[in-house]
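Missing here: one protein chain of the complex. Every other protein chain is in place.
By letter and in written order, the chains are A, B and C; residue numbering begins at 1 in each of them.
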Amino acid sequence: MKWYEVISTIDRRIIYVLLTVLVILPFFTRVTIPQNIMPQTQRLFDFIESVPPNDKAVIMTFDYSPQTMPECHPMAKALLKHCFARNIPVIGVSFDPQGPGLAVDAITSVVDRINHYATSKEDSLVYGKDYVYLGWKSGRIAAMLDMGESIAGVFPRDYFGTSVDSFPLMQRIRNYKEVAIAIVLSAAAYPDDWIRYPQTRYGVNIGAGLTAVMAPKYYPFLQTGQIAGMMSGMKGAAEYEKLVLEHGYARELGTAETGMNSQSMIHILIIVFILLGNIGYFFSRRQK
Amino acid sequence: MLAILPPTDLQAIDKPNDAGSSVNLSWKLSSDDSMIDGYVILRRLVSDTTYHEIGLTGRGVSFFEDEGTQDGQEYVYIVASVKNSRLFTSEPSNNATSYPQVFHTGRINVLLCIALFTAFLGYFVSQARTGKELFIRRIPGLAAVDEAVGRATEMGKPILYVPGLGDIDWTATIASMNILGEVAKKIALYDTPLIVPNRWSVTYTVSKEVVKEAFVTEGRPDKFKEDYVRYLTEAQFGFAAAVNGIMMRERPATNFFIGRFWAESLIIAETGAQTGAFQIAGSDSVLQLPFFVTACDYTLIGEELYAASAYLSREPLLLGSLTAQDYGKIIVLVILFGFTLFSFFNINLLALLEVQ
Amino acid sequence: MKRIIPLFICLLIGFSMIIQFFIPHPTSLEFGSTIYKWVIVLIVFALVLAIGNLIRHHGTKIRRQKKDWPYSIVTLSSMIGMAIIGLFWGIQAESLFQKIYLNVFAPLSATMFALLAYYMASAAYRAFRARSLEATLLLAAAFIVMIGFMPFGQYIHPRFPAFAEWVMRVPNMASQRGILLGVAFGAIATALKIILGIERAWLGGKE
Partner (left out) sequence: MSTDPWIWIGAFLTLMIFSFLFKDNPFYKFGEHLFVGVANGYYIALYWHNSLKPNLFDPLSAGNYLYIIPLLLGLMYFTRFIPKISWLVRIPIGFMIGWGAGLAIPAHFQAEILRQLEGTVITPESFTNITAGIWSVIIMVGVVCTLVYFFFSREHKGILKPTSRLGIIFIMIGFGASFGYTVMARVSLLIGRIQFLLGPWLGLIR
């Protein structure tokens, strides 16, 4: 067999093995491929930068499921790190029933890490003062509208069953007037509802963290400013992680960076194989 | 403290095109809009004397929808600017009553479209009935159907027909059932086994009926086997896993993937390509078509899927409807060019296309 | 009779669903939701037939000891087991039913989904060959987008990511719209033919 026949008829199993190795490799090595920052990610970051500390809160909605976790989970963690580092209180909610488990995981892992390094009581994060997670509510449109009147009215108790009136944070943050931005983390078209209802009615700012499949749908909203900023897919999450790290808000990059490296590797692998196939095809046709 | 100006020109009307229980309010913003905290909306029955608060909005908003009215009751509204919990109220609105509507005027364009298209369809179908010869261009994927069936017969292997993963409310599934009927008729003439796996219980009952009727039509009801049409599972990826299993173990010589598909499209098409089967795909799922194009021998793209049953059966009535579809597209082109042209003469017709 | 009655039912329901779209009155909404509830009931009845088919398929396999018959036991026993757990012990959160869903159903489903990454690679390698103008364009567009949306895209040219986005936003969108418009006409014509009884494969084709 000629060399060009070999490279144009590589067994698929060889591709599969290489692909598996390349996905796993970045988890154990520290090669990082430099990132460019897409403008929508920068805008979201800049927005959070502009929120004054110890004042208005950020609402984060955890509306993704385990399947889209590799994309949305690191977004949530990077955002939490950013907010906590700047002393911006965070209120977590979910309108997707699969959200709570993931929300609790994201919040506790970020909080534990920060408190682990905290040197004083002021440095450490306190539940109910710096952050709360209110849990899941059905009927999301009605709920997100009613939160404009009173957040505590929609969520009288938090996810763990404690009355929210007992939290100093919730005594201060009553409705959207005390909310700087609501950031929707989702694999579905949830930002539509946020734009259509609470934004038109209460003028609340909307940010988004969406899967790569969903994101292109929202470019027009970015253009009009209805969405203040957006992370799209794992790439968006990795960009945000990088911004958070560069500004000294975190000690290390998160999982999206690793995932992004795996993703880049796979892209390069596919490109290389397509090229090999075409080179082989080109030469074998010339022979005929 | 300075007095704040209230909003003016408060208008209340029944919300149009709805099921009742809603009144739309609109007003001119207060001249002090930039200084206030927002607006409070209050309401009373005409027969009543006190106003009750029913909602509030942010500043810069001059519209409110009261979704809690009783149909047939008369209401009066006032809107107030709010500053530091003090209210500065507007003049009362006109009296308004909500009631449900019987016809949705915002959808009249859709109704016209349906009427027009039905008329086209009726006209061309009746033309076809009179025996007028109708042309249809060659569609490579469909021209290959005979070859595909013949190949399986020669090899003595089964034919796999996946009617998509959409339930019966996806029109692509209905189109797929029509194509299945034509394919099954061709198969009925030979001794080739057929496998039709289904994801939905309803499509299972329909495809079973379609295949059975096809065998009856060709005069071979005895050849039909209950096992030809199977139910697998409703789980999207469970279905894909089981179809992979069928392709690996029963080794069909020809695979048809026709209907509505989602992310599983490439999983099954690529497995089929690895078994060396001859593959014809057809779908209206724009996002899945690229995968079928790369992994299958022939792909029916978009509307070709809907032309297939006419193409295969050559039945004049069905061919007639293809002509109607083409005229529909011509009208679309005319609208596209016409509206663009008019808009440059400052006649904006886009509102005609809006549906509420 | 055997054709007229089913055709009439089909016409009646189809026509009422169209009319229903144009009437905002509560009565019309209630009609729509009642029909929808009936549809759900019909789906369940059809499911009884469908599950019957599945049981018979695997039952025959086991009885005749056809190739791979032991796996049919896996399907039937896991189905019956899961159904019993769900029917008698409930399906609420934290139940055994949900536990099995999360730890058996979900990983199986997610892994099948993940196979796509591999299949994309092998399909691209096999099919993306510059055989014709069309194939070359397909290949080129895929290349541009794959490189442009990755971090290394900017090193080829600083404007490369923007170009990739343009390909998505302009030519890609144009072709998608064109396909969608065609599809809509095909779908409407098919649905109309079904309601009007012109297309009747489900009744056995010709009269």
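Throughout what follows, contacts are C-beta pairs under 8 Å (C-beta built on N, C-alpha and C of every residue); 3 or more make two chains touch, one makes a residue touch a chain.
It should be emphasised that the depicted structure is a prediction, and the values quoted were computed from it without experimental measurement.
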{"item": "Interface partners of the hidden chain - shown chains only, full complex considered", "value": "A, B, C"}
{"item": "Footprint left on subunit A by the chain that the document does not show", "value": "13, 16, 23-24, 27-28, 66-71, 211-213, 216, 233-235, 255, 259, 262-263, 266-267, 270"}
{"item": "Positions on subunit C where the hidden chain makes contact", "value": "2-3, 5-7, 9-18, 21-22, 34-35, 37-49, 51, 54, 68, 71-72, 74-87, 90-91, 97, 99-118, 120, 124, 133-135, 137-146, 149-150, 166-185, 187-188, 190-192, 194-195, 202-203"}
{"item": "Contact footprint on subunit B, counting only the chain that is left out", "value": "107, 109-110, 113-114, 134-137, 139, 167-171, 173-174, 202, 205-206, 209, 232-235, 237-238, 241-242, 244-245, 248-249, 263, 286-287, 289-291, 293-294, 301-304, 307, 322-323, 325-326, 329, 332-333, 335-336, 339-340, 343-344, 346, 348, 350, 353-355"}
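In this section, only the chains that are shown with their structure count from here on.
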{"item": "Label of the chain whose CA centroid is most distant from the centroid of subunit A", "value": "B"}
{"item": "Subunit A and subunit B, separation of their C-alpha mean positions in angstrom", "value": "31"}
{"item": "Subunit A residues counted as touching two or more neighbouring chains", "value": "12"}
{"item": "Multi-chain contact residues (two or more partners), subunit B", "value": "none"}
{"item": "Contact footprint of subunit C on subunit A as seen in their complex", "value": "8, 10, 12, 15-16, 19, 23, 33-36, 38, 66-67, 216, 219, 235, 238, 260, 263-264, 266-271, 273-274, 276-278, 281-282"}
{"item": "Touch list for subunit B against partner subunit C, complex", "value": "17-20, 100-104, 107, 110-111, 114, 117-118, 121, 125, 171-172, 174-175, 177-178, 180-182, 185, 198, 200-202, 204-206, 209-210, 213-214, 216-217, 226-227, 229-232, 235-238, 240-241, 249, 263-264, 266-267, 269-271, 273, 284, 286, 289-291, 293-295, 301-303, 305-307, 309, 313, 315, 317-318, 321-322, 324-325, 328-329, 332"}
{"item": "Contacting residues of subunit A [partner subunit B, same complex]", "value": "12, 149, 177, 200-203"}
